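Shown here: the complex without one of its protein chains, the others still in place.
And then chain A:
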Amino acid sequence: MSSCRKRCKREILKFAQYLFRFITGTLNADSVEDELELSAARHRPEALEQLEAQTRFSRKELQILYRGFKNECPSGVVNEDTFKEIYSQFFPQGDASTYAHFLFDAFDTDHNGSVSFEDFVMGLSILLRGTVQEKLNWAFNLYDINKDGYITKEEMLDIIKSIYDMMGKCTYPTLKEETPRQHVEIFFQKMDKNRDGVVTIDEFIDCCQNDENIMKSMQLFENVI
């Protein structure tokens, strides 16, 4: 009974407020907008020295990286949509959003929905200055979508489909439905040694270290910064 009364009171109060506003002519929108301003997140990264210690970049390199990062994301964090937008600009012919989503998950190590400068620079440090083991680890982490330690065929199919999506449809030879699937088959044939349908981290690293193509291409981006 008392809850009913309370609710009644609340409703009456709201109605009285509404009537008052109606008579005096204030717009409803004014009060709501004040709250929207504060919702944008702001983030300041850790000090330069700390980042220098944690990553393998020099001070100057960190400066350059941060300037570029802050230019595109003035608030200091990248959320997934901005990330997708930025990444899609490099692949104008195709649709890079799915792969960007996987990349975002790989960079967002603490899974809080946004990539801060620390996450960004840690990821880059592994990719550009890390040992081969670390790079392969990172790649495995990227492919393992649900982070359970195994790459299944479905996960791999998703990844490969997203890579093919980046090509777009104007390709030569024309992309066919089974191309990604075939690619996954080849990958599993190569990687899955014990034929149990999943690729574990050891199988992956083992196999990649024996493949000279992959080894060579891992060193490709050493001098990016």
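By our rule, contacts are C-beta pairs under 8 Å (C-beta built on N, C-alpha and C of every residue); 3 or more make two chains touch, one makes a residue touch a chain; residues count from 1.
We take it that contacts and distances are computed from a predicted model.
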"AP complex subunit sigma", "Vacuolar protein sorting-associated protein 16 homolog", "A-type voltage-gated potassium channel KCND1" or "ER membrane protein complex subunit 2" - which is the UniProt name of the missing chain: "A-type voltage-gated potassium channel KCND1"
Which of A:R5, A:R67 or A:H111 contacts the chain that the document leaves out: A:R67
Touching residues on chain A - with respect to the absent chain: 60, 64-65, 67-69, 71-72, 86-87, 89-93, 102-103, 106, 120, 123-124, 127-128, 135-136, 138-139, 142-143, 159-160, 163-164, 166-176, 179, 182-183, 186-187, 204, 208, 213-214, 216-218, 220-221, 223-225
